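This report concerns only the one structure given below.
Just one protein chain is left out here, and the rest sit where they should.
Think of it as A, B and C in the order they're written, each chain with its own count starting at 1.
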Amino acid sequence: MTAVAAEGVWKYYGDYPALRDVMLRAEPGTCLALIGRNGAGKTTLLRIIGGFSKAGRGQVRIFGNDPRETQTRRRLGWIGHGISVYDELSAFENLSLFGRLYDLPDPRKAAMEWLERTGLERVKDGLVREFSRGMRQRLAVARAFLHQPSVLLLDEPFTALDDRAIAVLQRLLRDALAEGRTVVMSTHQLREALELATHVALLNRGKTAFQGERTAQMVQDPGWVYAHYGED
Amino acid sequence: MDFFREMWVITRKDLRAELRTKEAINASLAFSLVILVLFSFAFDPTEKETVSMSGGLLWIVFAFAGTLVLNRSFAREVPNDCLDALVAAPISGAALFMGKALANFLLVLAVELVSLPVFGIFYNVHWTSHFWSLMLVLALGTWGLTVIGTIFSALTVNIRLRELMAPLLVYPMLIPALMSAMQLSMDLIAGKPLGGENQIWLRLLVAFDVIFTALSLVLLETVLVG
Amino acid sequence: MREKLIYSLGVIAAVLLARDLYSIFMQLPDEASQGMIYRIIFFHVPAAITAMACSAVACVASILFLVTKNFKHDAIAVASTEVGLAFLAANLVTGSIWGRIIWGIWWTWDARLTSALVCWLLYAGYLMLRRAIEEPAARARISAVFNIFAFADVPIVIFSIKWWRTQHPQPVFWGGGSIDPAMYLTALLNLVALILLGVILTLIRLRQEEVQREIDSIRRYAHAV
Partner (left out) sequence: MDTRNFTFMFYGFLAAWLILVVYVLSLVSRERKISEQLKGLKGLLEYKDRK
């Protein structure tokens, strides 16, 4: 079954169409890199797929269901621009909070496990406020992976990360793909993203200009997709 | 997961985050004390006069001080985009709203329970004659305040001038609830029991709470997911 | 089409208003206890009813917007709220002037005046909320929710203030007695005229809102190009 499907999605801001009839598909076990210029609608599209905002026309299906359904939300993981963890709580409290919200059988155990996997177990009781940038980002990654989502949505994941966090994220994403999960990410960092991606979609002014498998040529020359499909 | 557990998780998170920094609750407490002192200059606090003004005075203090807590409710979720994580979590919007409202309710109630004896001491008013009835009115009035404050905090979470807009919208909306709470508190402090003439105000207060709680629960998802 | 509708409604309203003004000033006798000033009522009461009708229309339009996400409903909501506020302001001012003669004071916390004022503040808040939000879709959604809240609050405000005042001494007015049928007819016709005027103003404001929205979207588009 298709993991993520956008079927003729339109999104208006007032009368201005930010997305125009976007079609998108991602099968389980694949990683789709969503590329495009600033203002092309990447974030808007990802937020609709994640259920944060509603499509004006058309629909998004996650394993055939609406993204806002409770069961579907359980299967989605999200990393956005902010880290989405609380400054006033400790790393462990944050993760066990989200463990409870996602109704994990043992939230504390899951929290510990993911603190270890992201290398934060030593600072588990430190408040997030006191964390360095890199630690905060790793905690954000742990929060997104905590409930073992089958679809991961990442909005510009590599932009704000430091080297160590990038390494952690890339390893986790590779593992996830190997386990048959789906990854959809929007990105500027073509090189990092294209290494991971199995598929590429290019958005141009709210329209899908290209969608297909990632080829070796794209990795060698990241500007290639833009050159062939991106310009007007 | 059942509704009440989801709600409780949110409530506990909000309370824990607030009690760790105590930003809002300290500001609110200090503010309520300052207004109580300021009011003593507005009129000569002889006992008889004070009793007849007590309801109004108390609820104006509560409404002003409460807004400081309530404004923070969803604003707290803005740094780090925490609101996204809550919206994405598989809990119902109703549980999210009730959880936040309950946390706010407890915080505002705590501030009120501190300012009430202070009011009694400063203004030399014997306010405990119908203690439990007064607590009931306090709870009902505070719930009305909390519901409106919480939903409007969600409404204004992403707009500029948030701190200015919210009170402007909240106070006119609250007038009926504040009026009933003032009337009832005044009667109770003056020694009149609940029931009889002021029954109608109790009903109004309950109706206000019920109507706006229901409306908020219905509309919260619309407010958060656009 | 809409232009023609506006003009023809305007003609009807003008004729009705002329007839009513003539009747109010020239034909109807002074009221026994109040004298001439009672004539303000012919404007005062219909203005209040028009304002209420406007807020009801705005609430329905807001609900329809949330259901359909059609921006036309948002435009109707804002247009009719604004016009309603103008009528409510006229109602408040005439009430105050009437009170100066009958009660000898400009303002009294009388039930009707107070509830009208509170409603005015509520809906003024709606317009201010709209100004504070830039993004059109969010503005429409958030202000629609607020409008529904405001409309739900209106009856509660009116009833509670009525009860509040009945427990407190207040200047007495509205002594019973029957209304002269001629007066009744004039009041009714004036109500129709003011409602027509409200509809006309709403239609004009509605068109402005729609043009503004078009301009905004063209501008967005032009900047995106």
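Here is the rule we use: a residue touches a chain if its C-beta (ideal position, glycine included) is under 8 Å from a C-beta of that chain, and two chains touch if they have at least 3 such contacts.
Just so we're clear, the structure is a prediction, and the values are computed from it rather than from any experiment.
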Out of all the chains shown, which come into contact with the hidden one?
C
Touching the hidden chain in the complete assembly: which of C:12, C:60 or C:97 does that?
C:97
In the complete complex, the non-displayed chain touches which residues of subunit C?
35-37, 39-40, 43-44, 47, 82-83, 86-87, 89-90, 93-94, 97-98, 100-101, 197, 201, 204-205, 208, 211-212, 215, 218-219, 222, 225
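By definition in this document, only the chains that are shown with their structure count from here on.
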Common contacts of subunit A and subunit C?
B
State the chain with the largest centre-to-centre distance from subunit A, centres being mean CA positions.
C
Mean-CA-position distance for subunit C and subunit A (Å)
49
Just curious, how far off is subunit B from subunit A if you go by their C-alpha centres, in Å?
38
Shared interface positions of subunit B, touching two or more other chains:
226
Would you mind listing the residues of subunit C that make contact with two or more other chains?
137
In the complex, go through subunit C and note every residue touching subunit B.
66, 118, 121-122, 125, 128-129, 132-134, 137-138, 141-142, 145-146, 148-150, 152-153, 156-157, 159-161, 163-164, 167
Show which residues of subunit A lie in contact with subunit B when the two form their complex.
50-54, 68, 70-71, 73-74, 76, 78, 80-89, 93, 97-98, 100-103, 127, 143
Can you list the residues on subunit A that touch subunit C in the complex?
12-16, 39, 56, 205
